[in-house]
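One structure is given here, and the rest of the page talks about it.
The complex appears here without one of its protein chains, the remainder shown in place.
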Amino acid sequence: MRRAVIAFTAFLGGLIFLLASGPATAWADGESVKGTLKSQGQPVTGVKISVTDEGGKPVGDATSNAQGTWEVPVPSAGAYKITIDQSTLPAGVSLRFKDRSTLTVQVFEGNARNVLFALDAATNQSGEKTPDGTAADDESDAYWGRVAQLAFEGLSLGLIIALGAVGLSLIFGTTGLTNFAHGELLAIGAFIAFFLNTTLGLHLLIAAPLAVLIAAAFGYGQDWLFWGQLRKRKTGLVSMMIISIGVALFLRYLLLFLFGGSSQSYAQYTAQEGIQIGPISATPKSLVIIAIDVVVLVAVGLALVYTRIGKATRAVADNPALAASSGINVDRVIRIVWAGGTAIAALAGILLGLSQTVNYQMGLQVLLLMFAGVTLGGLGTAFGALVGSLVVGVFIQVSTLWIPPETKNVGALAVLIIVLLFRPQGILGRRERIG
Amino acid sequence: MDWFLIFSRAFEAGIGSEAIIYCLAAIGLNVQFGYTGLLNFGQAAFLAVGAYSIATTVATFGLPFFLGVGIGLVLSVLLALLLGIPTLRLRADYLAIVTIAAAEIVRIIVRSVALKDTFGGTDGLQEFAHSFYALNVFPAGQYSILGGFIGFDHRGMWVLLVGWVLVALVSVILLFAMKSPWGRVLKAIREDEDAVRALGKNVFSYKMQALVIGGVIGAVAGFIFALSRSSAQPDLYSTELTFFAYTVLILGGAARILGPIVGAALFWFLMIFVKTGLEEAINKQVITFLNVNQVGAIQYMIIGLGLILLLIFRPQGIFGDKREIALDAR
């Protein structure tokens, strides 16, 4: 039974974490049950779900929409039975556990309860997709295939984290601010692109760069009108850190206010067939995402080393007073770092939204991973942030081989704590001088 | 607009179980952050440890209630040691990041499907508060206070009594502690730990003591959280709980014994005032451009905005002394 549970959860991957980990609160909307149907990362539409109370009295029905999501409001807290109509599943998709088409869940007061049905592609050729090993002719090959697949997914996730973390690290380096609102900068980027893409109907290839530009302006403005002013007032760093928490809360719930609480997808590139590269199955978009990540990270790295503004940035990070006294306009450099950092954060958010979904909670979730990456690499070093993020990304995915996927972030965060025990300065950090 | 309803709800919340829970959580943070300058961003983990210790001991293993209380206290000490040992020698931001990570770890573990048999997954655990309510000194019934302006049932009254007695007890202990030479060392560490080290004090040990004491108080908050709801649910112990506790602390005034108490009462009064007020306004068609579902989001936005404005314009909160708080630390 336990093995079955683990296998069940293994399949769901990051889905549970991303969709169901939203902090439910005492004051959320009315009670409901909801969920998202996905098979191999793609939404499954047109599936009928019916909800009854414990006695079997019907409460309501829903059909999964284009994003695979469905929601049925329920009258009050209590136990409900949720049934998926297997006959409405599209061809090639089936329930992983045929006997679990009806689930009983407890809905609490004010709780929008997530219900998960595990779907499987019936035309599943690759043995590594079934961790219980029944489909695999050669268990060992399947295992290594799975390791390769997870490492690839981890690399992809790690590169996105890195993109966000580099901005976080640069802002930390130049201003000393540990920005708890950096996750929201990703989310905002993702939502601006979402707005341009779905509401204004721009193609994502136009919407995304536009969103990055808007985010850059937002970052510039944020420092110009807000953080820069706080620096002028000589606000303490701890104070700024807590202010950034306020900013994060404000922005996160502004997104909830404006866009609602459900997970959304972009209009393009949502459903894609995977292509097989050696042992790895990858969608074309995931390859493009990796390519964009690498290009942008390399560009940022080169800019830091070779351009005037990059050198100035490093000088400011090293010693702001000295940089100022050697004629560098520190405020201008910081403002550009904010603009650039926010822009690449927005790009990271768009890519994250493209590979997963766009959700007002995405910032909070990825923030911790960025922190882990930055800290692992050594606070304040941009290159360290990159390395740390990759380690975090790969570790998160590969750890699902041994731990249930819904707990996969535990592994990455635990590694963070353990690394600090033995190498407090981070992987690439340096010991500091006192006095 | 039913102003009577709005005010009575708000007053109830201002002295209710939420206020007690956030008050205790913020008192714990006050020891750590207010007095010692430690940025514990994982207070939610300590509350979760408290709540789940009682819940798991009683509901999962069928063991006595007070054993659960004991386990909760011991585990919160252990958690503090676990978090403190790797980080307390490092810069302040490391503690912040590690504690926030630890809080997520705790939450992910207790909500995990793999451990559903022990912790109840996302549903959490129920059926563990009987022993607590069996001790209730209030006979069953409704109790009204201030001539019916606000009211609680007998269970609510029992939670309030136990909760506020605990708040008073903890506050008095801390009042004595902070006036002692021990408290003086903490305040000195908050400002410059190297100076304190140079004077022969074991800074690491003092920081650890602060972390442990604040964590234990957090676990007590977790007890009340679980008992008042007769339920322990993982997602209530999210990072946002910690951030709201910080808001409470800063609103009332850090490094002040009364800070968290007044902060929590005011925070919850305002919270529910805004919520009930907006809901009333929407239901009575006074406000037409919002719907009831957006009220939650607005509340949180107000908290965020409030936190920003407080720190910029009144970082000492209501009671604090601007000269004495750790916010300009670096």
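We call the chains A and B, going by the order they appear; numbering starts again at 1 in every chain.
Convention: contacts are C-beta pairs under 8 Å (C-beta built on N, C-alpha and C of every residue); 3 or more make two chains touch, one makes a residue touch a chain.
Following the convention adopted for this analysis, contacts and distances are computed from a predicted model.
Engineer: Using the UniProt record as the reference, specify the protein name of the hidden chain from among "Cobalt ECF transporter T component CbiQ", "Dihydroorotate dehydrogenase B (NAD(+)), catalytic subunit", "Branched-chain amino acid transport system ATP-binding protein" or "Phosphoribosylformylglycinamidine synthase subunit PurQ".
Structural biologist: Missing chain, UniProt protein name: "Branched-chain amino acid transport system ATP-binding protein".
Engineer: Kindly state which of the options A:104, A:199, A:229 or A:319 is in contact with the chain not pictured.
Structural biologist: A:319
Engineer: Decide which residue listed in B:63, B:198, B:292 or B:309 touches the omitted chain of the complex.
Structural biologist: Of the candidates B:63, B:198, B:292 or B:309, B:198 is in touch with the missing chain.
Engineer: Considering the complete complex, identify which of B:130, B:184 or B:284 is in touch with the unshown chain.
Structural biologist: Residue touching the chain left out of view: B:184.
Engineer: In the full complex, which bits of subunit B touch the chain not displayed? Write them out.
Structural biologist: 91, 173, 176-177, 179-185, 187-188, 190-192, 194-203, 209, 213, 323-324, 330
What we mean here is this: only the chains that are shown with their structure count from here on.
Engineer: Averaged over CA atoms, how far is the centre of subunit A from the centre of subunit B? Could you give it in whole Å?
Structural biologist: Computed value for the inter-centroid distance: 28 Å.
Engineer: Of all residues in subunit B, which touch subunit A in the complex?
Structural biologist: Listed in rising order, the residues are 18, 37, 39, 83, 85-87, 89-94, 96-98, 100-102, 104-105, 108-109, 111-114, 116, 122-123, 194, 231, 233, 235-236, 238-241, 243, 246-247, 250, 275, 292-301, 303-308, 311-312, 315, 326-330.
Engineer: Can you tell me which positions in subunit A touch subunit B when the two form their complex?
Structural biologist: Per the stated touch rule, the residues are 2, 5-6, 8-9, 16-17, 20-30, 105-106, 108, 113-114, 176, 178, 230, 233-239, 241-243, 245-254, 256-257, 364, 368, 371-372, 375, 379, 403-404, 406-407, 409-410, 413-414, 416-418, 420-421, 424, 434-435.
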